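Got a structure for you, written out below as structure tokens; questions coming shortly.
Every protein chain except one is present and positioned as in the full complex.
We just call them A and B in the order they show up, numbering each chain from 1.
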Amino acid sequence: MKLFTSVNDVTDIKALAAEALQLKKDPYAHQHLGKNKTLGLVFLNPSLRTRMSTQKAALNLGMNVMVLNVDKEGWALELRDNVVMNGTTVEHIREAAAVMGQYVDIIGVRSFPGLKDREEDYTEVVFNKFVEFCGVPLVSLESATRHPLQSLADLVSIEELKTRERPKVVLTWAPHIKPLPQAVPNSFAEWMCKADVDFTITHPAGYELSTDFTQGATITHNQDEALADADFIYVKNWSAYEPYGKVLPGNEEWMLTNDRLKITNNAKVMHCLPVRRNLELSAEVLDGPNSIVVHEAGNRVWAAQAVLKQMLEAL
Amino acid sequence: MKLFTSVNDVTDIKALAAEALQLKKDPYAHQHLGKNKTLGLVFLNPSLRTRMSTQKAALNLGMNVMVLNVDKEGWALELRDNVVMNGTTVEHIREAAAVMGQYVDIIGVRSFPGLKDREEDYTEVVFNKFVEFCGVPLVSLESATRHPLQSLADLVSIEELKTRERPKVVLTWAPHIKPLPQAVPNSFAEWMCKADVDFTITHPAGYELSTDFTQGATITHNQDEALADADFIYVKNWSAYEPYGKVLPGNEEWMLTNDRLKITNNAKVMHCLPVRRNLELSAEVLDGPNSIVVHEAGNRVWAAQAVLKQMLEAL
Partner (left out) sequence: MKLFTSVNDVTDIKALAAEALQLKKDPYAHQHLGKNKTLGLVFLNPSLRTRMSTQKAALNLGMNVMVLNVDKEGWALELRDNVVMNGTTVEHIREAAAVMGQYVDIIGVRSFPGLKDREEDYTEVVFNKFVEFCGVPLVSLESATRHPLQSLADLVSIEELKTRERPKVVLTWAPHIKPLPQAVPNSFAEWMCKADVDFTITHPAGYELSTDFTQGATITHNQDEALADADFIYVKNWSAYEPYGKVLPGNEEWMLTNDRLKITNNAKVMHCLPVRRNLELSAEVLDGPNSIVVHEAGNRVWAAQAVLKQMLEAL
């Protein structure tokens, strides 16, 4: 594997999830692969789980890790082409990406969307500059429109904890006060559409995701209908795709509660985290026996390790 | 050892200090203990000595280290329970602590007091959330009311450099312009009260520490009386316990000078650092032959290493 930016970079997602679960059983068996290899983790935005789990995955594989909070520790990056850099940006992403590629064997990059210009975000203008110029295998630590390491960890969690062969998985929109990216729901949707699951998306009218990510999913505005008999509920807020990046008024009743869990098949509740308690998801669910959010976060290590292992094998 | 948050977590402080001094002589003898083990260092506040010395201690033991400046690199943490998170905080400490525990074998946490609400600070509301939810052995990198790695390093320094069996150790208040936590003096006091030393605390009226930490100490408002014949002087500012977190006017004359050292038994001068020169402690003392502040800071490595070693042995 040379690139891990979406489900389309993976030939067999089931096999990759199985490899992650195998690594969970035997984390240190492949340390020869990472010897004298360096992973660079480049953050243009905050990160806790991705930062720590990907580091841990690399260490398990015997790699060295260098972390760069590029705008804080390096230089303010210019992302646009064909400009005279006489403003506040100090280094162009073309040079920054190319230079970082000189120092590492594999690079991971996190870059959030601006949520202002849909065309720019959805063509992954910033992220693709890294892909184009860094010159080394690249793993997405979340881009404007996708978060594939999260989605792989989610698939791993479902494969690990499912109690029937083809579980019902529901992605449900949740309330929030700020506009959040569509990266996590987009990505989860496109992974689930390729997985052996019965996949439903539910959200209020106005929160339709781009259809590029939801081919094959059942989509409904009726949350109760969606939750009925669900095995896994993936809770997540996202801002509107149209009008782009907006929070629509209302919909506070979409927050998942214990009461609503009753109509499910004792569903396991997932969330990528961070989660705002009692706004996106009730404390009673988070602290209750159905929540697997911490377990799911733990699986981030094995997802990242499976991807890095395949990249190291292809170096 | 599963927890290192105060002197009460240690069964034999003299033996622990002796182990630290033994590690100082032979730092790399236990690298098998740390193989494939990861220490996570989580900072909610600045740190220089604790950050570097604890990293070094872990590296000496063969561990991997991941450092997280959580509010800067991760997400703004919510510390209160039972709130609707519709403000500026993005992640609750319950999830953050639990998730971090997924990625590390031992966690270290630094979290300063707010100095506004004594009840909240002295019940260690924030810190105890980490203890409760992280799920792995935890070492305090300084909490609201204690700094036990510092106190252990202080004990190590006294054991190493004492010239009589039972030295006289004096904790003296020093002036400052800002309200500082009581964590270092509290912690130093409770360690010294259990150590083989003759222990005196001196401070201006109004700066009484909580008596929970000072049982067995001689306490006086007369600095000269306290310093007489002292072998070690521990210089430190703290804000008032009552009224909580306040700086009382005056008391600038409490700054230690060379002149005052004359009444001591050629005392060694200690400070946890950072120290404000010529405000808390005179430059002439800091730069003079009696200061052991840098040596003391160096001993932070061996204190941390002794604690981490015992934690690794108990994993």
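As a convention for this text, a residue touches a chain if its C-beta (ideal position, glycine included) is under 8 Å from a C-beta of that chain, and two chains touch if they have at least 3 such contacts.
Given the structure is predicted, the values throughout are model-derived calculations rather than measurements.
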item	value
Option touching the unshown chain, where A:3, A:29 or A:85 are the choices	A:85
Touching residue (missing chain; options A:1, A:44, A:96 or A:144)	A:96
Residues of chain B (touch criterion as defined above) contacting the omitted chain	27-28, 43, 46-49, 51-53, 55-56, 59-60, 69, 72, 177, 273-279, 283, 286-287, 293-294, 297-298, 301
In chain A, positions touching the absent partner	36, 38, 40, 64, 66, 68, 70, 72-75, 78, 82-86, 89-92, 94-96, 98-100, 102-104
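Operating definition for what follows: only the chains that are shown with their structure count from here on.
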item	value
Centroid distance [mean C-alpha coordinates] between chain B and chain A, Å	39
